[in-house]
Structures are given as C-alpha cells and as structure tokens.
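Here is the structure we will look at.
Removed from the display is one protein chain of the complex; every other protein chain stays in position.
Right after this comes chain A.
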Amino acid sequence: MTDGSHAMNGQPRCRINGSDVVLAADEPLLFTLRNRLGLKAVRFGCGLEQCGACVVLIDGEARPSCSLPASALDGRTVVTPEAIGRDRVGAALLSAFELEQAGQCGYCLAGIVMSAFALLARETNPSRARIIEALDGHLCRCGAHTTILRAVERAAEMLGEPSA
C-alpha cells in the first residue's frame, strides 16, 4: 500500500547525511545508524533518552535517536556527527573543540556537538545561559563541562568574525 509520496510498502524513507535511505528495519534510529549505515559517532548511552549521547539532527532539531522509531522518520532529514564538518557551523565547532581540548574521554561529545550545532545554526551570539540551556540534556561524567562550554563560545566567536 502506498501512502503519500514517501512510504512505499510501509517502509519509511528519509535523507541521512545527504543520501536517500530506505529504513527497512523496524527499530530505533540509533541501531540503524550504527549497525546498518556504519555511522558510529552516534553513541549508545542509555537507550532511555536521558543522557544525550545519541543526539542527531532531525530537520535541524537536536533529538535523541535511541528511542525514535523508524516509522517517525518518513520524509525527514537526518544529520549525524559524521557530516557536520561539511557545514561552516559544524566546521567551526569541530575546530573550537580541538583548540579548547574540550571534553575528556570524548564519549559524550558527539551528541553535545549536535546540540551546539542546532543552537549556533539558529543564534549567532548566544549567552552562556543559552548554551547551558541547549546542552542541559547532555550528561558528561568526566566533569569536562567547563571546557565544553568554552568551546561552544569560541565557535560562536569564530562564526561572528567577518572572515569566517
């Protein structure tokens, strides 16, 4: 049965990092990204939408992928940490995270960068309070929060510079 322009044979289709993908398996997006598409920067942290390690962009919004069913993704656009460097906001974030040596073990970082990306794509000069608000759904056990906040601020500065 065909329903609208996207779903064929009940299988949802979406765009992931610029490619059209048919979501064949009835499973949360996280498992599809990691196991079927090899996008392993999307991390498993809790499976309960509590820690933010698996956050990706869905139509530009930062969302956990660990419980999001494939059926909810029909016609949507997904971006994972693997692809953010292609965009100037993402490139600035990656560069700022390296310059600030943000994070410690790095496990939580990929998800955090996605939330920071969603924020900086929308706001050019967010206050520290806004950055904290945007990252508050993410847990970091190494206590690297301060370096991460500094990195997001630095990325915002880099994007504000005329040459950027």
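Throughout what follows, contacts are C-beta pairs under 8 Å (C-beta built on N, C-alpha and C of every residue); 3 or more make two chains touch, one makes a residue touch a chain; residues count from 1.
We adopt the following convention: contacts and distances are computed from a predicted model.
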| item | value |
| --- | --- |
| Among "ABC-type glutathione transport system ATPase component", "Bifunctional protein PyrR", "Xanthine dehydrogenase family protein molybdopterin-binding subunit" or "Cytochrome ubiquinol oxidase subunit I", the UniProt name of the subunit that does not appear here | "Xanthine dehydrogenase family protein molybdopterin-binding subunit" |
| Contact partner of the left-out chain, one of A:P12, A:P28, A:P64 or A:P126 | A:P28 |
| Where the unshown chain meets chain A, residue by residue | 25, 27-28, 31, 34-35, 40-41, 43-48, 50-51, 53, 81-82, 84-85, 94, 97-98, 101, 103-110, 113, 132-133, 135-136, 138-149 |
